[in-house]
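Below is one structure, written out as structure tokens; comments come after it.
What you see is the complex with one protein chain gone and the rest in place.
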Amino acid sequence: MLGTGLIQGLAVTAKNLVGSFHDPERYTTVEYPEVKPKLPENYRNFPFLVSETAEDPMGTLRCVACQICEKECPPQCIYIVKSKDKKLDASGKAQLYPATFAIDTSVCMSCQICVEVCPFDAIKMDQEFEIATTDRFHGLLLNREQLAKPNSYYHQIHPTEAAAVDALLVAARKAAEEKAKAAAAAKAAAAAKADVARVSRPVNPAAANTNTGQETRATPATSAPQPPAAPSAEAPKPPPPAA
Amino acid sequence: MSVVVVATSASEWTALRVVDSLALVATATDRFLECAPVMLRDAVTGLLPDPWRWIANGLFAIVAIFAVFGLLFAFLTLAERKILGRVQNRPGPNRAPTPTFPFAKFLGKIRTYGLAQPFADGVKALTKEDIVPDGADKVLHFLAPVALLAFATLTLVVIPFGRNLVALQLDAAVLYFFAAGAATELAVFMAGWASRNKYSLLAAMRALAQLISYELPLLLSWVPVVMIAGSLSTVAIVEAQAGWKFGFIPHWHVLTPWGFAGFVIFMVAALAESNRSPFDLPEAESELIAGHLTEYSGFKYAFFFMAEYFGMCALSGMAVTLFLGGWRAPLPFLEFIPSYAWFGAKLLALILGFMWIRATFPRLRIDQLTRFSWKFLVPLALINLGNTVVWALMSGGSPALALARWPVCAAIIVVPFVWLGRAQSASYAPRTYRYAA
Partner (left out) sequence: MGPHHPSTHGVFRMIVTLDGETIVKLKPVFGYLHRNHEKIGENTTYLASMPYTDRLDYLCSMTNNWAYALAVEKLAGQPVPERAEYVRVILAELTRLLNHTCLAGFLMQDLGCSGTPLMYAFREREKILDLFESLSGSRMMCNYQRFGGCRLDPTADWLAAAKQLTDGYGRFLDEFETLLTGNEIIMARTQGTGRLSPELAVNAGITGPMLRATGVNYDLRKVDAYGIYSRFDFRVPLGDHGDVYDRYMIRVLEMRESIKILQQAFAAIPAGPIIDPGAKLRGFRPKAGEAYGRIEGPKGEIGFYLISDGTPNPYRYRVRAPSFVNLTVLEDMCLGQTVADAVIILGSVDIVLGEVDR
């Protein structure tokens, strides 16, 4: 009969009208500024730089200015200038550091590729999303100081991921130390037996010694052998267009 | 709501004046609330000499109608958005701010849960730039919203909002109502034509075709009521629905087979007349941007909306008067509630129905719309006319005959409904689907 479909439809909307008052399955709205949504741990927004401590963020940046993220970034929104000098990093190695590290968040598309390609776990995704600004150009171009956030903050927003990263880092450091120790021991042994074992010398210590610029460890995302960071200083890119 | 027995001639007036100051107040259930509007009116205008008092009463009625329905319009827009929101599982407007003043900062922090929305909308409409297109017919473009609102308001004056609450007691009130209501088509067409916009013009043409098509079933659907009540006066029609059968079934027209059919036809046609979904073709937003409203902004746009809601209120009010017993209480013991409250409750219930339908249905196409009117509603309304005659003829006889008229009259309307409905739905049917192996 004409109209039965219409009446069924009316029944559905009436059910929803009533349901929206008592059924959280139907009424899913979160009243945002008063009630903050609960972000899932994997949520990502814009990148930030991890520093080891909160007290001295600039001194303890994990970033060694290898510029891999700058190259891999799909919209090319990262701009890095390497430092001239070297600083000691957390594991006590002398490393380069970024003299300039800027991310143009108006260009960034939050794809997380910089995080994936970073061999040093130095850049991670933030969860801060209330970033609106009235300054269209400089307000969205974040520099090194604005990007640096301590490791504890990283633990706060991505607990499991950060724990895994820390475990890997600790293991890598330990392995590096042991390797260095072993290498030193081997060196000493080799020096002692210099005459006897001349042939074996280049094989063993090579792994520890040639890596002065970088830590040796497996990246968490992939076990692909990492290519050496391009050491040759390329002509620095022009600053991002927003500037 | 305003009270006002405004007479049409001086001689009538003298008689009515006595009635309304003394007799009516005495007989009308002796309660303060029931008489409050009349007493308020008299307090304002009572001291004036005779011809002036008549004019003052008229003005009072106009002011009262504008005040009440203006506020009602404001909160109906809010209610519509809230209800639409709730049907769609969202909260609806809920964060219109209260104004802040330097001397009272706390005002801005009060949450109004959307109650301030109509006022915020009003301020916004007032402060928006009023844009008139270059090629538009400036005079018509300006006149259209004004005329629309004027016609829509005119229809409100003959509706009895409560006991003795009618602004204009005409003998041919129903006729007047639909004559004034039909003039809104002209205003819609004016708006569409004057805008000089292709969407507006299409909308104007659609509006004209639609309104003319639905005027006919609208008119035919209330003729049975006039036949039974024996009067074109709205007050008399409400009087005809007084009393209860067995003490609890009210004598409302909607509770008879012909009345129910007439009510449904009336409401469907009223939906189309007030350009409401699923008949909102003139302003079909997915097809014609906003139809005849495309080139309007600011307060003119608000005027169109006001007129739409006034029209909706007027048609619903007329439906209440004609079929739902007007301002009468549904049960005898509920009579202590003032009559205008009952009228308001029924009116709001019908408008809620309008909103519910809007929240549910998609829009018809113009050819389907007109076909639905001419091939379904008009024949059905005509059959309903005959049905009423049968009902009236059978009611005079023996009790058995009076009982038999129920199934007979129900059958007279249901059979054509099914039959015509089948013809309407001949072009479509639910389908079954096959699956690839």
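Chains: A and B, in written order; residue numbering restarts at 1 for each.
The rule is simple: contacts are C-beta pairs under 8 Å (C-beta built on N, C-alpha and C of every residue); 3 or more make two chains touch, one makes a residue touch a chain.
Note that this is a predicted model, so its numbers are computed, not measured.
*Asks:* For a quick check of understanding: of B:P49, B:G247, B:P362 or B:P399, which residue touches the chain that isn't displayed?
*Replies:* B:P362
*Asks:* Of the residues A:T28, A:T53 or A:Q156, which one touches the chain left out of the display?
*Replies:* A:T28
*Asks:* Touching the hidden chain in the complete assembly: which of B:D280, B:E295 or B:E308 does that?
*Replies:* With B:D280, B:E295 or B:E308 as choices, the missing chain is touched by B:D280.
*Asks:* Just name the one of B:V44, B:I289 or B:V408 that touches the chain not displayed here.
*Replies:* For the chain that is not drawn, the touching residue is B:I289.
*Asks:* Hey, which chain A residues sit against the chain that's not shown?
*Replies:* 2-6, 8-9, 11-13, 15-16, 26, 28, 40-44, 68, 72-74, 109-113, 116-117, 125, 221-224, 226-227
*Asks:* In the full complex, which residues of chain B touch the absent chain?
*Replies:* 84, 87-90, 202, 277-278, 280-281, 284-289, 358-368, 425, 427-431, 433-436
In this section, only the chains that are shown with their structure count from here on.
*Asks:* Measuring centre to centre with CA averages, how many angstrom lie between chain A and chain B?
*Replies:* From the centre of chain A to the centre of chain B is 63 Å.
*Asks:* For chain A, which residues count as touching chain B in their complex?
*Replies:* Touch residues, chain A against chain B: 1-3, 6, 9-10, 12-14, 16-17, 19-21, 26-29, 31.
*Asks:* Touching residues of chain B toward chain A in the complex: what are they?
*Replies:* Touch residues, chain B against chain A: 83, 86-91, 94, 356-357, 359-361, 417-418, 421-422, 424-425.
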